[in-house]
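Missing here: one protein chain of the complex. Every other protein chain is in place.
And then chain A:
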Amino acid sequence: MIWMSLKKSLPEILEDLKINDEFKENIVTWRTIPEKEAKTVALPEDLHPALIKALHAKGIEQLYTHQKSAYEKIMAGNNMVAVTPTASGKTLCYNLPVLQTILTNPSVRALYMFPTKALAQDQKSEINEMIQAAGVEVNSYTYDGDTPANIRGRVRKAGHVVITNPDMLHSAILPHHTKWVSLFENLKFVIIDELHTYRGVFGSHVANVIRRLKRICRYYGSQPVFICTSATIANPRELAEALTEEKMTLIDNNGAPSGRKHFVFYNPPIVNKPLNIRKSATLEVRKLAGELLKNKIQTIIFARSRVRVEIILTYLQELVKHQLGPKSIVGYRGGYLPTERRKIEKGLRSGEIYGVVSTNALELGVDIGQLQVCIMTGYPGTISSAWQQAGRAGRRHGEALVIMVASSSPLDQYIIQNPGYFFSKSPETARINPDNLIILIDHMKCAAYELPFKAGEEFGAVGTEELLEYLTEERVLYRNGDKWYWMNDSFPAHNISLRSASQENVVIVDQTDVASVKVIGEMDRFSAMTLLHDEAIYLHQGRQFQVEKLDWEEKKAFVREVDVDYFTDANLAVQLKVLEVDKLQTSKAVEMGFGDVSVRAMATIFKKIKFETHENIGSGPIHLPEEELHTNAAWISLQQSLTEMGQDRLEQGLIGVAHALNHIAPLFVMADPQDIHVIPQVKADHNEKPTIFFYDRYPGGIGLSEKIYGSMEHVFSETRKMIIGCECESGCPSCIGTEAINQTAKRDALKIIEACFPAFYVDKEVPSCH
């Protein structure tokens, strides 16, 4: 008998990747990031002996440089933001000064805010370990939806450290501040961990929650120090300052060591030369992950969408079910219920689970222990995200492998062909717009509910008094003398969700078992249009469900478990109208604008796509009402209509440019790709010119298209480079997409770009087409 299945170790796998033809052809870049020595300094001299004892018990004799800097800044009363990669001991940055202060003055209180409950749980264990090792009387509690009612009172009165999340702060703590008097009177520190997650709509909401927090602190006479920690982004200080409206000191002298990391860019082989179609990233990931999991190497696989997660999960569970058993590979994403997620986190830590397929939900610092390999199915959308995901591999031990498998999308192909771009400094900027009117007004209502507004008080940067007058006219507030009072019978925080663009989620109801119908998840309304329409295949923990009915009025999707060999993919038709022009600049070639627009979106049809071959095996209509969105948009219009091209080619060319831009643009605004959309119009309604629009996918806009307005030329120049760099002949999914079917589409797309910015044409460095 021959022992075929000797398990390979990671170094052997690395060797394999280098020599095995099946893989090595596809490896475009192999970077080895060397290990980094620790930079340490002595413990602070004034540190409480109990804390020194606790640190020694954990084997910590010295601090990393950034930890010491943070300690000093915070003790001196400065607001600060520390930029720290995964596993660099960031929690000590705030735990040390907080505990030190509480030990010298037990009436001091600290509020810790984490973006998720899971992180809060983790941090509670961490700080409690420290408190126990120090043998001191400091109470730290989590306060979230899971906190039992009978201990809530204790947390409110006696918690030195209260660990919570922004949603809880928004809907449970601030509107009940009179129950938290001892916290607010003595609040000395507010810790905002994972700062980089507070961007876009969510960040804009949280900035307003912090405005409300600060308002209540002022009322009770406290003025807390804000301590933020962030993953690497381009503008940590700017973001921290925008979020807290406080001056910040930046700490970026990271002194933590790191192990050797192999970063591999993997481009799936081309299967159709003329069309430049590559093998699907999903299928390549299946192959790579399967190989690793068969060798029992703990691997995390990231995918960009929920659907993708479920598809990969199905593949992998099938692939290794005989070797490892189906329970050893699990999915992890936002739609799962909390208990399900806790179980997975535990299994990963204990090693019962070998593989996890996740959306970016696991990017954050949830402690899942040591994983050796990280595979990304496609570029995660931002450099910062990619590094966060890569940080999941090799947090604590020597060598680690990170494989990024490119999809055919233009952005992925751009990144994989410009490794320098990826490995050099992060260009991404996290943006928030706390003064988005929708968001601002919502939080002004909450703020007025919490405490009346006084004349002269400022809340946000746009005319507070004018907004208060508006709310008074709407009979939400009542003005008496120089104060505005909440005068409505509702509880405003309940109607406002910090997380989701639309305010109502669709609940997913599993009616497979008629006797026990149960809710298995939820989804925001806009996503539901394309993912939960009638007949859609919805995947949950690798199980397939078919939507039997989407009750749009009641916001419920009724699903039943099925077993089919396809998934569904839906189309969204979009119309756009300019309502008001806020900014305008014109040149001889183009007119660029920014302003308010109305976008109407309607889900039209869906396709059924076969799992293995990805062929289209059927389609059907979707009957859902049109959704209208009022938002901000930036646009660029050609002054001349390129008449020599003809209407048809112009249209195709614009579609091509829009496709490419749609993928490149999010790169420059650090947005999730679905937060910003690009659509072309051959003859825009407002100026009758060929136009490309970029709009924010949130009512009122969150500053993304405004950023694009300011860097239009740069975005176009990068897009042009990407199209030119693509190997295809006349357009492919990796550059201008396949919707433009003309042979000339690629050339026309470039012509349009060059017509917009004639300067590009002059310094044209590469011939545009083969």
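Methods note: a contact is a pair of C-beta atoms (placed from the backbone, for glycine too) under 8 Å apart; a residue touches a chain by one contact, two chains touch by 3 or more; residues count from 1.
Methods note: contacts and distances are computed from a predicted model.
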Would you mind picking the UniProt name of the chain not drawn here, from "Fe-S cluster assembly ATPase SufC", "Heme-copper oxidase subunit III family protein", "Ribonuclease H-like domain-containing protein" or "FtsW/RodA/SpoVE family cell cycle protein"? "Ribonuclease H-like domain-containing protein"
In the whole complex, of A:Val330, A:Val476 or A:Ile702, the residue touching the missing chain would be A:Val476
Out of A:Met75, A:Val136, A:Ala234 or A:Leu437, which is the one that touches the chain we can't see? A:Leu437
Of the residues A:Glu450, A:Asp510, A:Glu651 or A:Glu754, which one touches the chain left out of the display? A:Glu450
Omitted-chain footprint on chain A covers residues 175-179, 181, 437-438, 441-442, 445, 448-452, 462-463, 466-467, 470, 472-476, 478-481, 483, 485-492, 495-496, 503, 579-580, 582, 595-596, 630, 699-700
